Every structure is written in structure tokens, then in C-alpha cells.
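Removed: one protein chain of the complex. Kept in place: all other protein chains.
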Amino acid sequence: MSSLVVDNVTVSRGAGPVIANVSLTVTPGEVTALVGPNGAGKTSLLDGISGVVGVSGGRIVLDGDPIEKLSRVARVKRGLLHIEQGRAVFPSLTVRENLSLTARTGADMDAAIGRFPELEKRINSPAALLSGGEQQMVVLARAFAAKPRFLLIDEMSLGLAPVVFMRLLPYVEELAQSGAGVLLVEQFTHLALGIAREALVVAGGKVGYHGPASALRDDSELLHRAYLGGSAA
Amino acid sequence: MLQGALAGLAAGGLYAALAVCLTLMSRLVRVVNFSQAATGMFGAFVAVWLVTAAGLPIWLGSVLGILLAGALSAAIGWIAATWLSEASTTARSAMTVGPLLLLISLSFILFGNKPQPFSPILGGPAFEFGGVVVSQVTVVMVLLAVVVAVAVQLILTKTAVGTQLRALSERPTTAELLGIPSKPLSIAVWAATGVISAIAIVIVAPSQSNDATSLAMLIVPASAAALLGGFTRPGLAVVGGLALGVLSGLVAQIEEVALIRNFLPFLFIVVLLLWTQRKEVWDSAR
Partner (left out) sequence: MGYVLSISLSGYFVFFAVSAVTAAIALLGLGIVTGSAGMIALCQLTFAAVGAWVVSLLNVMEAPGGFIVWLVAGGIAAGAAGILVGLPALRLRGVNLAVVTLGFAAAADVTLQQIQFPGSKDGIPVERPDAFSDDRQFFFFSVIVLVVCALGVFWLQRSRWGASWKSVAFSERGTAAVGQSVRTAKLTAFAVSAALGGVSGGLLAGQVQLPFPSSFTPIQSLALYVLAVMSGTQLIDMAVFGGIMWVLVPELLKRFGIPQDWGFVIFGALGVQALTSGTNLGEEIRNAWWKRRGRVAPRSGTTAPVEAAPASAGPGARGLDDRGGTHDGGSSPAAAPSPSSPLAAGTAGSGRPAHGLALAVDHLTVQFGALKALDDVNVEVPAGTVMGLIGPNGAGKSTFVDAISGFLPQATGTMSLGGTPLKGLSPTHRARLGLRRTFQQDRVPPSLTVGAYVRFVARRHVSDAELADVLGFFGCPSAGTRLSTADIGTRRLIEVAANVAAKPSVLVLDEPAAGLSHEEHVALGERLRTLPSTYGMSVVLIEHDLDLVRAVCSQLTVLDFGKVLASGPQDEVLANPAVIKAYMGETEML
């Protein structure tokens, strides 16, 4: 069975480690939530997994092979897709061109657009002219077209109204149901925990909790302690 | 007057072609390539050597020289893509000063610092206009500049590779995270502009002052022209190049202002910078 294993990984920027000794496994078909206060190093961890930055320690194993030394593009070729923070669209490219970057065939493209009726109408307008929610739909449609086996999503809700974000979340679940293993970083903790099976809380560069998401959902005291950086695991 | 203007048009076409290359480089691979003209110059000099010293036919020598320029440019691009992939435009551009210096000096060593015995590929008049003879070189140069600009526009907007290149230029990291191979693509852009610069220089060099320094320093009028298009629009770069060529042709006609001619590209740059920067702009990154 395919798997993405993060084994004791440390990511450093500048003078010191931002996030240290994190281990986790992303399981296909499931959402794993990664939550924690700002500055805890969540983004850095995703960056390390996808190769935006190098990891300074530990291993990242995809289907049994270490990938931490591979280039970003090589990691994508192995089925890893990283959706960055903010709205990772190419503003001057049209919606269609944005999707064409990951769609290998016309059928993939049509299937991806078919999921987002809102985008169909605006298929030829530059992504810059879309609303924030629509831009995030382009990003999700691009992910559908890419058919990744593992998907890293960083703060999809940034700058979106919770109502808009809540409409996008089912798509994330759908991506997982289609077989992708999703690692979801999210500031709206409860929404993220709502669709996740497993969850990690990181604070101050360390893992404060690692276990079932439901436990955090039901026990706000546990979540609180994990956020403050105590080891609640 | 007309004669002066038309005389400057060939040089204008050269400026325009180089300016399109500079624009492409700036837009797609985030660099102002100071060695743009120098790589073309070096390829052209090698072509001359292959023809005069090695006795190759002129077309073969030219093709080999042009390909060498493409390879040289690709090599510089490889350096930029390998070690400066995350560096700022300024840092990447500064790096190209090294190859500029290196190529000029190397051509002094290999070919001397005198003008080269270019045998013209094109010669003779194309047609007469208002009593003034227009040479074939002029026609071909202007056409080359326009064709390159149009081709660039078509490739960028109509092809899959073009879409990928535009994506890379807007958000390089995001593009790579979607699996777009940034390194091979950027090196290809470097190689292509190296080839185009060399073609332009091989065509025009026989009718210009063609010592190593003069040809390498074509980067100055070329960047003046590219600046008209803000280093982003190839069409305006062509207009800028042709205008600058015509203007210096005109100025050369008038004795009293001949000294200004040297400063024309410089003044062009200064005026454009003052105009484009009349509003305060904060770089998003710094």
C-alpha cells in the first residue's frame, strides 16, 4: 500500500530550526490535520516535504523510497502535490490555462471543470479577476486534474469568509475519497478537525499532540494544552 | 534627413532584436542579461574565424557560430538556474557581468581587438525609397526583429510550453510544485535568446563597427529599447529599438550635435527611467 511517511524531520530557516523532530504518516484516502498557533512551523514542515526548502534532518519516505533529496519536480512526478498558502493561482493566466498546467488530457481538464460549475462560466477570464473563493476553486480544480496520490494543503482559508471556506471543504474530502492522502494545515481548527481522522498539534516547533482528531474535537482542554506547547500526547 | 533615418534603421533592427531577447529574459527568467550581446558577438567572431581561417563555407561557419552562442548562453543560464534559482533579479543580473567581461577579454585573446573581417552574408540594395537606397541588411534586420517579437508572442500565448513559461515567470515556486520543469525550460530560454542575438549580430556586423567592445556594448542601446517596453513587452521593445536606431541615424547627420549621438542611448534610458518611476513604488519583497 502506498504511503507518505515523515520520519523525525527537522526544518531550519536562517539561524535555527523552525520545526524539529516531527514524525507522521499520511494515509491514502484520509485527511490528516496539522494545526497549531501561528509561527509554529506548520508551513515550514509542508515546505520541507514538498522540497520548497531542504530538510535539515530526518527522512521523508514515499512508497518506501526516500524523497528528501529529490527535486521539487521529481517529487511531483511521484504523485506529491503541494497547495501553498494564500491563493496559488497564476493571476495573468486564464482559468483554462491554469488548469492546463496539471491536466494531462482534455478529459482530465473537463472532469475537473465539471466539478466547479462556477468556473465553467469564467473559463477564459484571467484568474486575477476572480473572487478569492473562485481562485481557491481554481486551485482545487487544478488539484483534481493533477490526480495526486498525496496532497499537502496549506491554510486554504486565508482571507476567505468562513462560509466560503465551508463550501470548499467538501472538495477536500472528495479528493481524499478519490484515494489521495491529504495533509491539511488550517487555522480554522474545528473545521479541519471535523473532516480529519488523525490530527497533530504543533506549537513552538514541537509536536504537542498526535492522535485521533476526534479526541481533540471533543476535549477542548486537551486542545488548549497542546496549543500552549505542553506535551499532551 | 530621410537618408539618415533609413541608415539608422539597420542598427535599429539590431537593437530591436536584442531588446526582444532582453525582454524575454527579464520576463521569463528574471534577469537583465548583460552578456546578451557579448555571447552573440563571440558566436559571430567564431563564425568569422571558421570561414576565414578554417575555410568552412560561409553558411556552415555562421550556423556553427550561432549554435556556439546558443550553447554559451545556455551555459550561463545553467549557472543561474543551478546556483541563483531563488536569488533576486539584481543578483542574477550582476552575475552576467562576469561572462560579459570574460567573453570580451577572451575574444581579445583569440581574435585580437581589431574589427573582424566579416564577409557579408547579405549585400546590395533591396529597393529605393524616396531617392534613398535601402539595403537588404536593413530590410532583413527590421523583419527579423518584428518576426521574433511576433513569434515570441505567439509561442507564449498559444502553446503549452508558452503557458508553462508564463506560469514560471509569475510564480516560479508554485509552478515547480505543479511539476513544471523550471530548470530545463529556463536554460532553453537562455539558449534561444543566445541564438537570436547571434543571428542578428552575424547579419548586421559586416556593416557596423564590429570590434569586440562595440558589439558587446550593444547591450546599452538594446536595454534602452527594452526599457521602453518596461522589460516586459516585446512589441514596445521593437518600437524602442527602431526609434533609437532612426534617431541616432538622424543625429549623425548633424555636425553640431554629433557628440550627443554617443549619449543618445544613455539619455534614452535616463528619460525612460524618470518617466516610469515618477510614482513611488515599493518592491513587494524588499
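So that you can tell them apart, the chains are marked A and B in the order they are listed, and the count of residues begins at 1 in each.
Quick note on the criterion: a contact is a pair of C-beta atoms (placed from the backbone, for glycine too) under 8 Å apart; a residue touches a chain by one contact, two chains touch by 3 or more.
Being a predicted model, the structure only gives us computed values, none of them experimental.
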Indicate each shown chain that the hidden chain touches within the full complex. A, B
Full-complex touch with the removed chain, picking from B:79, B:126 or B:252, is B:79
For the chain not shown, which residue from A:29, A:114, A:162 or A:179 touches it across the whole complex? A:162
Tell me which of B:135, B:169, B:210 or B:223 is the one touching the absent chain. B:223
Residues on chain B facing the left-out chain by the touch rule are 32, 34, 79-80, 83-84, 87, 89-91, 93-95, 97-106, 108-109, 213, 217, 219-220, 223-224, 227, 259, 262-263, 265-266, 269-270, 273-274, 277, 279-283, 286
For chain A, residues touching the missing partner are 13-18, 37-39, 86, 128-132, 155, 157-162, 187-191, 203-205, 223-224, 227-230
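As a convention for this text, only the chains that are shown with their structure count from here on.
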Chain A to chain B: how many Å between their CA centres? 43
Under the definition above, what is the set of chain B residues touching chain A in their complex? 160, 163-164, 166-167, 170-171, 173-182
In the complex, chain A touches chain B at residues 50, 52, 72-73, 76-77, 81-82, 84, 88, 90-93, 97-98, 100-102, 142, 146
